[in-house]
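Heads up, one of the protein chains got dropped from this complex, but the rest are sitting where they should.
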Amino acid sequence: MTATPTPSHELHDLSVVSLAQALRQKQVSAVEVASHFLARSRSHAELGCFVALDEDTTLAQARAADARIANGSALPLDGIPIAHKDIFVTKDFVTTAGSRMLQGYRSPFDATVVSQLAAQGMVTLGKLNCDEFAMGSSNENSAIAPVGSSQPEAVRNPWKLDRIPGGSSGASAAAVAARLAPATTGTDTGGSIRQPAAFCGVTGIKPTYGRASRYGMVAFASSLDQAGPMARSAQDCALLLSAMCGPDLDRDSTSLDQPKEDFSLQLEQSLAGLRIGIPQEFFGEGLSADVRMAIDAALKHYEQLGARLVPISLPRTELSIPVYYIIAPAEASSNLSRFDGVKFGHRAKNYTDLTDMYKTTRAEGFGDEVKRRIMIGTYVLSHGYYDAYYLQAQKIRRMIADDFQSAFEECDLIAGPVAPTVAWKIGEKSDDPVANYLADIFTLPASLAGLPGLSLPVGFAQTEADQGLPVGMQLIGNYLQEARLLNAAHRFQQLTDFHLAKPAGF
Amino acid sequence: MAHETSSSPLVMGYEVVIGFETHAQLSTQSKIFSRASTAFGAEPNTQACAVDLALPGTLPVMNKGAVERAIAFGLAIGAHIAPISIFARKNYFYPDLPKGYQISQFEIPVVQGGSIEFFMPEVKGVAEKKSVRLVRAHLEEDAGKSLHEDFVGQTGIDLNRAGTPLLEIVTEPDMRSSTEAVAYARELHKIVTWIGICDGNMQEGSFRCDANVSVRKPGDPLGTRREIKNLNSFKFMQQAIDYEVRWQIEEIEDGRSIQQATVLFNPDSGETRAMRTKEDAADYRYFPDPDLPPLCIAPEWVQEIRAQMAELPRVMAERFVRDYGLPEYDATTLTQSKAMAAYFESTAQACTQPKLASNWIMGELSRRLNAGDIGIAAAPVQPPQLATLIARIADNTLSNNAARQVFDAVWAGEGTDIDALIEAKGLRQMNDTGALEAIVDTVLAANAKNVEEFRAGKDKAFNALVGQIMKASKGKANPQQVNDLLRSKLS
Partner (left out) sequence: MSLTSSDIARIANLARLALAPAESDRILIQMNDFFEIVEKMRAVDTTGVMPLAHPTAARAEIALRLREDLVSEPNQREANQRIAPAVERGLFLVPKVIE
């Protein structure tokens, strides 16, 4: 089945593209739009999406947008609201990265991604909850109480409130699905944009590593972290990604020296003759019936659109789990050493000496999953284990990247599931970290290779237990092929209406 | 090579083995990974920007100036400049290390190999030439400063220095005495200041030496070493190493084994003391910094820097030997500083007596400069005067004694016109044979007794006569002429 689209002309149902139009044609003011979404975010506090809201700041930005629109100096995305994952540092809003360690932290500067979007006229609604330091795939690992609550709470999936929204950009996906924001930012280290997008039935894209500046993103795993947009359609994502990406040569040494690109240009391009690679390893017995069914149907749609399905192999797909969970924690263990209670952030109240101050501060400031990964990362880098673990992982990482290159000799892009299942129940896996890790199997390979990956809604679960939960499909492109991915997703969304489906009650 | 030199002085029957690690602050305007200033002496933390403080979301961006200086150093010591080198993270917790790791180079440093040649201080007029092999020199960031004094029970952290570019220069354990170690350090200091990559200010910590010291019976494998940290003066360097060597030998003689340790030298007590050891200090968990791609240095860039570099002391010394026929020791001594070398060259060219010029500069001039503790640029006797002075010695106008008197006069500020001073002081050497002959005859007449004795075979008598003649000539007679004339008259 496909969910019946509920056509509506309410502000929060408008796409970014149509909102931009309405604003430019002065059918609605930026202040009206901002106020409308602020009101929604408060009336739907039960989802636990926002960890920081500041009406005055938001409305001030909206007024400035209205002024520009009024005097004819409107910026491309003037007045369009956006909410940022709380992993991006901001001057005007507190930044916590979901951690007790950064409770109440105010950055003296804005992340490059944030200022780039502001420079296009976008209005910041607030900051969105996420797994602590982006470590997690369920958004159950945040230590920060959402707005309207006194203690930390799991972010809820708008499609079924007892389900997780995915992670780590869980609230970014949930907020878009629930129409609390027309667009949000997320970050993806091992699937943190694609998987929550899939679980919440929205569209999200992680660009090629180095496309979006990492300056101002609280670092988790430096060689994997990438920022990307989440919205309801590929067309909206194209618009936002174009605004977010671009070289940041003075601030980020890993930022690619690639000219700014308009990812909307190829959207309408025909898919006739497009070779879509289907990796056999993505369709093994671990894949749930619901997901398989939706993906198979989606692939048929692609054939209708003129694409050709090509069987390919990514032989080291399963290895990507240990490889990723060695490399990411190793980098994280080092990146998180700066949280020592000396220059900023949490410092323990009671300690006996310097070492005790470090240990107690970090024990109090970090949550379980973060501690676990710091422990794993510290161990695999420690004397006598480096070669067997970290170095070995970096070598297999090269093999995984090479596997993709040989695959791309036979196909133009790769399609498969984002995750083996739909969103699971809150608490279901929270005491089994390894089970969580295994669920990342389909998003990790592209992350390790630094390739762009997109997630788009392609259906809903049929089986009774998961009835109505969204299923996402992943499209992986070769380096710098974001426009191609967005084009393929957009053509699919012109043919289908999964992306228009709306969770009941929102 | 020096490290194979036979002349390893033994201390109480032990051979001393020393290796050096020197941290040279590079003379860039901005820090190695941020755009904050590196200026010394600013108010605490006013030059520590978001990147230096490791605020969440900040990232490092490499300073080209630091790489240029590393390349220049590599060229100066004949090392291999790695076309690709890697920045790695050295992980450890310390309050003056904001990120909890230091960005350094581990497996592949930018400068590899090379050596430093220098002369030991002269012993009985002989200066032994030494060569110390370098293992590597790598780029890294400096840490901040911990101030322990100002607060009770607390330490204050100033991160102005954090992120200042450092070149860590590591030698093989090639040195065999504290004297050799200091001579090496002086030579290294000379090179980095000569090529201008470091201001060399040891008081401000711009040039910090750590010495790895161990002792062994000749022929034995290397002993366990202890590292003396932060030797920031050549004087302390020698004292610290000498103390450490004696301490280690006594330990071994008392049947105790040396434990590897990091020690600090206390100039007041003159003793070294082991630092409180961090039990996990050894496990730095190095790994390539994912924030920094490999540092690539194209051969063209190296050539460019080579072309811009001033003549190196070693090269200049070779030229002095070749073009001025100086002994190697003179050439090396005269190239201690650019100023001294320039002083020598203009003097030598003006008087066309390079060896004499060298003798005067290394002798009289250096003595005066050291005594008065003044720089060569401020010397009252400048090359034009010294050159004229030397020319007058060469053309027999002045005896060495007289020349020294003239030098004194110029130094004392009595004037700068050498010839005028010679006349004023009547120091011109008497080269007129007629006048001299007259004096000789009078002296011979007045000293018949000496003449007799001489004829009887007493050579002392001859010297006595020479003395009389020199006296009669008020020291202006040319001693050689006097000799010749006297012999002919007495034969």
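List of remarks:
When the chains are written out, they are named A and B in that same order, and each has its own residue count from 1.
Methods note: a contact is a pair of C-beta atoms (placed from the backbone, for glycine too) under 8 Å apart; a residue touches a chain by one contact, two chains touch by 3 or more.
All of these numbers come straight from a predicted model, not from anything done at the bench.
Shown chains touched by the missing chain in the whole complex: A, B. Annotation: of A:Lys160, A:Lys343, A:Arg484 or A:Lys502, A:Lys343 touches the absent chain (contact as defined above). Checked against the hidden chain, the listed residues B:Leu75, B:Val192 or B:Leu292 yield one contact partner: B:Leu292.
Screening A:Phe133, A:Trp159, A:Tyr302 or A:Tyr479 against the full complex identifies A:Tyr479 as the residue touching the chain left out. Considering the full assembly, A:Tyr358 is the residue among A:Phe133, A:Phe220, A:Tyr302 or A:Tyr358 that touches the omitted chain. Taking the complete complex into account, A:Ile321 is the one of A:Met244, A:Ala307 or A:Ile321 that touches the chain left out.
Residues of chain B in touch with the missing chain: 28-30, 34-37, 43-50, 53, 55, 61-67, 87, 93-95, 146-148, 150-151, 153-159, 264, 275-276, 279-280, 283, 285, 288, 290, 292-296. The omitted chain makes contact with chain A at the following residues, 105-106, 108, 208-210, 223-224, 249-250, 253-254, 256-257, 318-319, 321-323, 325-326, 333, 337, 340-347, 351, 353-360, 362-363, 366, 371-372, 374-376, 378-379, 382, 388-389, 391-399, 401-402, 405, 433-434, 437-438, 448-450, 479.
Keep this in mind: only the chains that are shown with their structure count from here on.
Rounded to whole angstrom, the centroid-to-centroid distance between chain A and chain B, based on C-alpha atoms, equals 60 Å. Those residues of chain A whose C-beta lies close enough to touch chain B in the complex are 88-89, 95, 97, 102, 105, 107-109, 111, 214-219, 221-223, 250-254, 330-331, 333-334, 336-338, 340, 342-344, 354, 358, 378, 381-383, 386, 390. Considering their complex, residues 50, 53-62, 89, 91, 93, 95, 98-101, 155, 157, 159, 282-283, 285-287, 290-293 of chain B touch chain A.
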